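All protein chains of the complex are present and in place, except for one that has been dropped.
Presenting chain A:
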Amino acid sequence: MNRTRLTLAAVTGIAAIFTMTGMAVATLRTPTAATIVTAVPEPTDTTWPLNLPAAADPTPTTQPPPGTPAPYVQPFADQPGTKDLTPQPSPTTPVKMPAFADGCNHAYGNRNQCVPLKFPPGTTDKCTWLKKHGFKNLTVQGKDNHLLDRNGNHTACDG
């Protein structure tokens, strides 16, 4: 970031300007013919808006009383040329999330336990993996997707 870059960033405006009263946002005015006003005194060093017609707005923003500095905000991350994502409409249908959002297959175990929805790469025998990871007397209460209850007694990995 150099000062030239700051100037360029300023052309498209700071997206958010902090105010103490909340999150009110001032969008930088786009220079148009209607906003061209002859400034008195004339700016002696206009670095904005570069080669565009002079459009300095002479109206000062409200300043806090001397002694209390306004927040000094840098014109960083202005993202020139980046398009906003298309706004979502007010939802009419919920965003569906899986019931087992935590990655555990809660059809197994005492609900405190977490048999993974998918076993880690390289797992050749699920029962061995479970035993190695401290699972004992693992009940099967729902659908046996992992095929751990071969004898159908609602206990996994017992034969």
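By definition in this document, a residue touches a chain if its C-beta (ideal position, glycine included) is under 8 Å from a C-beta of that chain, and two chains touch if they have at least 3 such contacts; residues count from 1.
Going forward, contacts and distances are computed from a predicted model.
Participant: Given that one chain of this complex has been left out, which of "L-arabinose transport system permease protein AraQ", "Antagonist protein RsbS", "ABC transporter ATP-binding protein" or "Glyoxal oxidase-like protein" is its protein name according to UniProt?
Facilitator: Result for the unshown chain: "Glyoxal oxidase-like protein".
Participant: Can you work out which residue in A:82, A:124 or A:151 touches the chain that's missing from view?
Facilitator: A:82
Participant: If the missing chain were put back, which residues of chain A would it touch?
Facilitator: Within chain A, the residues that touch the unshown chain are 1-10, 13-29, 39, 41-49, 55-61, 63-64, 66-85, 87-91, 94-104, 106-107, 109-121, 133-136, 141-143.
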